[in-house]
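Of the protein chains in this complex, one is absent; all others appear in place.
On to subunit A.
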Amino acid sequence: MTRPTIDFDHQSVNYRDNWRHMAADFHATGSPIAWSEHHDGFWVTASWDAVHQVASDWDTFTSVNDLTGTENGGRGQTIPQMPYRLFLGESDPPFHTERRRLEAPFFTPKALRNWGPVVARYLGEALDQVAAKGHAELIDDVLIPATARTTLYVLGYPADDWQDAAAAAHAGAYRLPDEPEYPHAEQARLRLGFREMLAERGKNPTGDIISALATGTVLGEPLGLDAGESMMNALVFGGFDTTVSTAASALIYLSRHPEQAERIRTDKAYRRNAIEEFLRFYPPVAGLSRTAVKDTELLGQPIARGERVLMWLAAANQDPLKFTDPGTLDLERENARDHVAFSAGHHRCLGSPLAKLELETMLETIFTRFPDLRIDPDEVVGFPSIGGVNGYVAVPATFTAEV
């Protein structure tokens, strides 16, 4: 059987400029699974069903990033493979289950009730800084400070030290580790700080996530500094640019659709569904990968042991078998919440309730304070590469100044 192939590289300029067409063409083949020769070769699938199958069957499709070659040969969550191991995202049960339960209590519905005022305060402070000016750079002046301070506060990290963390996360979000501008030194410095903080909270726990990691055990053994550092790293670097880019996409759209913006501001049920549809239509994460640890089949296509499969999440959100008229943004779409912007299965984004709370607060508050928010699409600058996170470098906005 010859392999169906596709010229697919999510890190390329072609992908950045044409991904929606590529996704639609792939679905039109009727069997959206094919082999790409880029990045040492991998399968890519755009099928919503196949994404669920791959994400749920960890026994066949591992998340492990086996950098030392001593485990199962898994090549991790991202293509190309990353040189830094994510101990939560790039692990399988039972380790994954035990690590994740250390952080899970901080993202439950009950915990979220505590974070609501925190989200509102940091956003309010960021907006106060720009309100009298009548113009703002939404990414740098509003969205990054608000999300960065919120995430750090939730972790138990001094939230006023957000600038270094945010800069290192943002600069890394659209570059690959082998590019000269990748913020290696900045990230290394932060990670050193994470380790010091873990050691300190291990002695004096304060009830926050860092303390839970510092004192937590996994299968009867202490979690350890390497895993603790890596899990802090994931929270800090995974939580900002994803949320910021969804918020920015939604604001750009709504600034040109004032009636919808008005409903977002006043109608909670509408707002919540709209956020699901924004996540479906503007998913910040292009895709994530798994490695087959045994010979298997996906959509009838044989997959050999050792081969990787990229779950093209952004395209699965455009699967016509799941979403009618998928290329249309419909803020009242009934099944919008079935999107896979947060992935699926046991690695499904742990921070999703916090991300949605932040998005809700942002859209409601920004259109309440600046009801005539204007964004000139010609001045919006997107990331040069969107294979990791599909986000923005600059989103300048104007509005009637508060007096």
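The rule we apply is simple: a contact is a pair of C-beta atoms (placed from the backbone, for glycine too) under 8 Å apart; a residue touches a chain by one contact, two chains touch by 3 or more; residues count from 1.
In this text, contacts and distances are computed from a predicted model.
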Name under which UniProt lists the unshown chain, selected from "ABC-type quaternary amine transporter", "Thiazole synthase", "2Fe-2S iron-sulfur cluster binding domain-containing protein" or "Sarcosine oxidase subunit alpha": "2Fe-2S iron-sulfur cluster binding domain-containing protein"
Chain not shown: contacting residue from A:H10, A:H27, A:R85 or A:R100: A:R100
Residue among A:V119, A:L138, A:A336 or A:L350 that touches the chain left out of view: A:L350
Positions on subunit A contacted by the hidden chain, ascending: 97, 100-101, 104-105, 107-113, 344-346, 348, 350, 352-353
